[in-house]
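Below is a slice of the complex: some chains, not all, each in place.
As written, the chain order gives the labels A and B, with residue 1 at the start of each chain.
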Amino acid sequence: MHTLILVLDLAGTFVFALSGAAVAVKYRLDIFGVLVLAFAAGNAGGVTRDLLIGAVPPAAIDDWRYLAVSVGAGVVTFAWYPHVERARVPLLVLDAGGLALFAVAGAQKALVFGLNPPMAILLGMLTGIGGGMLRDVLVSEIPTVLRAELYAVAAIAGASVVVLGDRLDLPPTAATLIGAALCFGLRVVAIWRHWRLPSRDSAAMG
Amino acid sequence: MHTLILVLDLAGTFVFALSGAAVAVKYRLDIFGVLVLAFAAGNAGGVTRDLLIGAVPPAAIDDWRYLAVSVGAGVVTFAWYPHVERARVPLLVLDAGGLALFAVAGAQKALVFGLNPPMAILLGMLTGIGGGMLRDVLVSEIPTVLRAELYAVAAIAGASVVVLGDRLDLPPTAATLIGAALCFGLRVVAIWRHWRLPSRDSAAMG
């Protein structure tokens, strides 16, 4: 069971690291920059969560396998970028899987460390979106998650199921699976239907 | 007394969160981005301070009311942006109040955690300016506090009074009130008189 969680966590890290490496190549960073963005995108969410809840050193710093998986994703992207680029749609679906996994695992870990329900949901979401935010800040862009598509809301939904399940004493495995499925489903439908959150056109209001 | 501090702290968070949300609307972020910037601007200073002094989990992560207040400020700004925009001057004055409060409370908390005087002043200042810095970084701008007007200096002045009061064994409440009044006064006069710190015109020197 514990091994399964680790494998899923490393799989999520790999998928997110691919997105970081792809952004780095697009911005013409060198191979080192590609590896840094791979590691940042794959691990910054979990590392920030761990710092905030006091789980120090964070898992991604304590266990070298997170580094190995991130470097692997970076090297693959650097070596075969045209193929990675062409696999955009399957990668978006994999990314939705990574988001689902990180959101429920993040919320679960926050509950274990005694955080109250709303903050556990927030930290589940942060685990899911933090890596992508740092990735975008490092290439001097406004994080995509703040302005495009429905992404964080899917993470909030998934994390909420985990936290609600905990309050209602549901079996954790069931709540985790349902939460992950909800997050994944919402995100995939959002990609497919181009769902977006509302924004104000401030220029028109000036 | 303790309730009063919490109320003041939440009031400061609300005012700073308004500034974060207003920037987010100006950059056309979606409603989620507005809420993230509200939370970041309202809480990043205190969270960073708490991580640095070892107060984990940080207050803003442990207590859901900071999240609630930040979300409230975000929703208000999103719904009534034109009114928020028009209230620029009163909001600047309120922001000066938030700065004063965060600077003295931040310095006080750093002293409680055993930091030495100069670093307690630094952390008081960081509590006051950290949220605005992260807000600006997230929309890919150079933080305003680094290049415009007299802002951080007011926070340093307020925090210094608290730390000096502690060294001289003055009653903490008195030192806190004087420090907050000094910070608030300096900041308001700086807005009114357009006081700025010097900078070098590096282009002329090339």
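Heads up, the rule we're going with is that a contact is a pair of C-beta atoms (placed from the backbone, for glycine too) under 8 Å apart; a residue touches a chain by one contact, two chains touch by 3 or more.
Keep in mind that this is a model prediction, so the values were computed, not measured.
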**Report entry** Full complex, copies of the single sequence (shown: 2)
**Finding:** 3
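Everything that follows uses one rule, which is that only the chains that are shown with their structure count from here on.
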Report task. Could you please state the distance in Å, as a whole number, between where the Cα atoms of subunit A are centred and where those of subunit B are centred? Result -> 29
Report summary line: Per the touch rule above, subunit B residues touching subunit A in the complex are 24-34, 36-37, 47, 51, 56-58, 61-62, 64, 67-68, 78, 81-82, 85, 137-140
Query raised in the report: Touching subunit B in the complex: which residues of subunit A?
Result: 51-54, 113, 115-119, 122-123, 133, 137, 140-143, 145-148, 152-153, 196-203, 205
